[in-house]
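Step one of this worksheet: look at the structure below.
Note that one protein chain is taken out, while the other chains of the complex remain in position.
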Amino acid sequence: MMNHSEGRTGPNHAKVMGSFKGHALPGTFFFIMALWWSTKSILKYIFRKQKRTCPGSKALFRRAEILEGIVSVCMPPGMAGEQFIPGGPYWSLYKEGRWNQILGWHHFTMYLFFGLVGVSNILCFTINSLPVSLPKLMMSNALFVEAFIFYNHTHGREMLDIFVHQLLFLAVLLAAIVAFMEFLTRNNVLVELLRSSLILLQGTWFWQLGFVLYPLGGHPSWDLTDHENALFLTMCFCWHYLLALTIIGMNYAFITWFVKSRLKRLCPSEVGLLKNVEREQESEEEM
Amino acid sequence: MMNHSEGRTGPNHAKVMGSFKGHALPGTFFFIMALWWSTKSILKYIFRKQKRTCPGSKALFRRAEILEGIVSVCMPPGMAGEQFIPGGPYWSLYKEGRWNQILGWHHFTMYLFFGLVGVSNILCFTINSLPVSLPKLMMSNALFVEAFIFYNHTHGREMLDIFVHQLLFLAVLLAAIVAFMEFLTRNNVLVELLRSSLILLQGTWFWQLGFVLYPLGGHPSWDLTDHENALFLTMCFCWHYLLALTIIGMNYAFITWFVKSRLKRLCPSEVGLLKNVEREQESEEEM
Amino acid sequence: MMNHSEGRTGPNHAKVMGSFKGHALPGTFFFIMALWWSTKSILKYIFRKQKRTCPGSKALFRRAEILEGIVSVCMPPGMAGEQFIPGGPYWSLYKEGRWNQILGWHHFTMYLFFGLVGVSNILCFTINSLPVSLPKLMMSNALFVEAFIFYNHTHGREMLDIFVHQLLFLAVLLAAIVAFMEFLTRNNVLVELLRSSLILLQGTWFWQLGFVLYPLGGHPSWDLTDHENALFLTMCFCWHYLLALTIIGMNYAFITWFVKSRLKRLCPSEVGLLKNVEREQESEEEM
Partner (left out) sequence: MMNHSEGRTGPNHAKVMGSFKGHALPGTFFFIMALWWSTKSILKYIFRKQKRTCPGSKALFRRAEILEGIVSVCMPPGMAGEQFIPGGPYWSLYKEGRWNQILGWHHFTMYLFFGLVGVSNILCFTINSLPVSLPKLMMSNALFVEAFIFYNHTHGREMLDIFVHQLLFLAVLLAAIVAFMEFLTRNNVLVELLRSSLILLQGTWFWQLGFVLYPLGGHPSWDLTDHENALFLTMCFCWHYLLALTIIGMNYAFITWFVKSRLKRLCPSEVGLLKNVEREQESEEEM
């Protein structure tokens, strides 16, 4: 463990990703995207259950997908601004006989694959000849690549630094596997919400990483070699997941209430009737 | 291996979970729940096979589910009483510059997720707009979290202590995977019984853990560094599983006999006829 | 690696399982069973494809299943004769302050689970109320237990001894996973034949184990610490698998030819017609 300082790519790295802000930024991105994805899944589920769509809702969904695609495509280059901040790699990969800020390039590669998800989203909802489940496959792909890179990201660091990145790896890998299941079994709302909650977990865990590795002024820094801290963070990870589940659950409750109260004004009797029939069939199936 | 005593969170821990009783309690809980779940699965299967339900059986099932939910919700706080017994953490997580009884908090976190299963059970069978397979997903979730925590639970202990916890981890992980399959493929009675038997295994293995780590007065204590003991416990784990399968099988035989004898009095000819027709179709399918 | 001799359960063990015969016996058992299972799968597939069964073939299959069950139940106790040969454990598990021949007891436990497959086979084809896919689940179970025990079986032995057991573990684990798939997706002949070929591989690999660990008189013994031997056995394992695939393929060709030539005499035109129709549909589906 004596060579942990050599494992990092020099002091420059610390300025960019190796900071609280560098972890809070992707954390916030994943948090917002997970909320948006869960909202989309829940709305689709509710409309599907009532076996009718509001007039125009379909075109609305298509436009939302394209908008999501554009945001996904624009976000990564924005983040790739990391390339140009003072101390960034400035697109030079090999400098002075050694690799230049290889960990910064790792982050860039991850953003690239999330950008690809955006591209596939746009293509799939503008061009007709593409299979509709392509964006889900690309999402799973992007998560697998992210998991792969994080797995090979932490050579030679301190025990606790490696441990929190391993937990991040676990969250990303599980999200990737669930996203692949989503690709295979279409239209299962719970699988979609599970994926959203795992990405939410990833988002909040990025924040936790920031707090652990770069404690804000005033807070004492964590002892990165104390195994007690690893035991605490194990539990902390579960609490983050509990938080993610709670947020998704509250989102579900809110949207259901919102749609019901809004639709009731338009067509009160029909909706209730349809829901009961649907429910009856489902529990029939279950029994 | 010299630092195994430092790995524990001080002598206080031993008073709570680190005792025979602390392992026998959750063991008994899982044993009873597994019996109840297997009974429920078998009854549902028999009723489904006869393609009719006794009048009122459906309402009965729903009430049973809600009762199960209430028990699941109440049980964890009861167990969380561990917080308040002499030497417990009393809700303080950080004390005197170090984490306070972090392993006790681990147990508390596990109970929390099983409590969540109970909550989802109650919500799902009282509110109509929730997907009916939600409790199964939450069950799988709770088991995955339990497996995750047990995996990171035993740092710095003796070889045999780690080994028996690894076997526990294996049983919990397999139960979690099978529960997830149950969530994906609804109404396969054998998958449900497999999950029940793995949870039964977990229950009896908790007892075994108690006997190995905290031998009762009179019995000689186990040598925690002898690998021969690990070889014996490997085999012992299989025997526990055999016992679990036998118990589930006897439960199946008993319930089938009970339902048949009770229904025969009510409608003897019809039942036999229906069963044969059903059987014929199934083996048709098989051939 | 100095303690490899202590890892074994004393010299007595060598007399029983630790011999060429002790490996050849289960190898032959698995070889014969795999041939029988593949024959059964191929016959069922051919009959299913022609969408008719010879009169009486169904009763024949049922009787064959029960016979298979009886053989499976009888075989293990026969092998458990290992308990009573000179130097065997004679049912005593704990003797003179230490575990008595724990590795012999491991083998006994494996046989027990394969016996259980036989019991479930008999029960399932005599009693009507059991789900028909129960024996497949029990088969998968027995293979998982076997894999689990082999994984924990080789503590403290030589490198090559561990390596060949790891390959055995791999073959058994894959067979267990494929058997579980067979349980979930019924009536896929290729999955069934894949499982048979993996069990055939297990059978021939048992023989290879015998040759490597207990070379017959005249042959030079293997250097158990030379990694070159591990590289050779890696390749050898693939050749065994190739052999298994070839045997299953030849069995398929022989049975198809046999059924065709025998049925042609009875009803020549009908069979050919039906086969073509079936084939047409399948390739339609494929295209």
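As written, the chain order gives the labels A, B and C, with residue 1 at the start of each chain.
As a convention for this text, contacts are C-beta pairs under 8 Å (C-beta built on N, C-alpha and C of every residue); 3 or more make two chains touch, one makes a residue touch a chain.
Note that the structure is a prediction, hence the values are computed from the model and not measured.
Novice: Taking the complete complex into account, which shown chains does the hidden chain touch?
Specialist: Every shown chain touched by the left-out chain: A, C.
Novice: Using the touch rule from the top, list residues of subunit C that touch the missing partner.
Specialist: That gives, for subunit C, the contact residues 45-46, 49, 170, 181, 185, 189-190, 194, 227-232, 234-235, 237-239, 241-242, 245, 256, 275-276, 279, 282-283, 285-287.
Novice: Name, in rising order, the residues on subunit A that touch the hidden chain in the full complex.
Specialist: Subunit A touches the chain not shown through residues 7, 9, 44, 47-48, 53, 58, 61, 98-99, 102-103, 105-106, 109, 112-113, 116, 128-129, 131-134, 137, 141, 145, 148-149, 152-153, 155-156, 183-184, 186-187.
The rule is short, and it goes like this: only the chains that are shown with their structure count from here on.
Novice: Are the two sides of the subunit A and subunit B contact the same residues or different ones, given that same means over half of the numbers occur on both copies?
Specialist: Different: fewer than half of the residue numbers at the subunit A-subunit B interface appear in both copies.
Novice: Go ahead and note the Å separation of the Cα centroids belonging to subunit A and subunit B.
Specialist: Using C-alpha averages as centres, the distance is 31 Å.
Novice: Averaged over CA atoms, how far is the centre of subunit A from the centre of subunit C? Could you give it in whole Å?
Specialist: The computed centroid separation for subunit A versus subunit C comes out at 44 Å.
Novice: Can you pull out the residues of subunit B that are in contact with at least two other chains?
Specialist: Where subunit B is concerned, no single residue meets two or more other chains.
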